[in-house]
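With one protein chain removed, the remaining protein chains of the complex are shown where they sit.
Here is chain A:
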């Protein structure tokens, strides 16, 4: 235990400034600053506002993480940072900071893939990942289905959204229903009092000839907006709870059906959920039900670790250190569209 490396992880791919500390698979600190409130009136994340906030929050967030862990900066053995995918300007603040800490401390640096980090974080709560696993990652920025034979160096993309990320659809539907941004939590809350079979919203890309593991949420989002507008034009009350519940059901149905199918097709009996949308109560419930029926072990990190944070980056960094993967070169940069098969670079 004492022999394991203390890894400092940085995450700045979107609007959360995350700094985490992990030793082995033990979570020591998960400090977070968010600029979410500043984006609220724009109905989405404004990259320049997020980048400015990252710079402001960086050093104070490192201090908070160290204080939470009862560690000093000199205790750090390795530094990890999200190198992509994400918003370029936002990524660069974290990459530059991580490179500077690593250089100043004389410690190795690992530039890592944000999506793989979403999978790695589950090891902090549920122990070593079963390999291979299937991972379903859904957030405002991504919707991906992955096959993970070896988290340290072999992660494969099975499918992804062809248009909007699932989280974006939540944001847009929330706006149509007059609910606040970000849309995930208020829709989840509104749906509690609704009937999820009230409205049969479309399930995108579920036809026999569609790509089995790709997602599409644009048509669903438009269908919800049309349905709501039609009620409004007719001067009728919009049943917000029923719309929210039926929309949420359509999203959860497609996501879980495709994830379970990916497990079956690949003979994999472990499924990991991650990303902010994994905090959605209906998605979790339906995933549990369908995984149980299919004999699949479902692993879902606690909601706090599902959303973007620094601990997930430290967790993947820790895994890379343990696996003896070579650190990044000194000219590491950010890659906004880093492919998923590049776990570290």
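Throughout what follows, contacts are C-beta pairs under 8 Å (C-beta built on N, C-alpha and C of every residue); 3 or more make two chains touch, one makes a residue touch a chain; residues count from 1.
We adopt the following convention: contacts and distances are computed from a predicted model.
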Hidden subunit of the complex - UniProt protein name among "tRNA threonylcarbamoyladenosine biosynthesis protein TsaB", "Multisubunit potassium/proton antiporter PhaF subunit", "Acyl-CoA dehydrogenase" or "Sarcosine oxidase delta subunit SoxD": "tRNA threonylcarbamoyladenosine biosynthesis protein TsaB"
Option from A:71, A:225, A:322 or A:342 whose C-beta touches the chain left out: A:225
Touching the absent chain when the full complex is considered, from A:28, A:158 or A:176: A:176
From A:185, A:239, A:303 or A:333, residue that would touch the chain that is not displayed: A:333
Of A:5, A:55 or A:322, the residue in touch with the unshown chain: A:55
Those residues of chain A which, in the complete complex, touch the missing chain: 41-43, 46, 48-49, 51-52, 55-56, 58-59, 62-63, 73, 88-89, 92-93, 95-101, 103-106, 175-176, 222, 225-226, 229, 233, 330-334
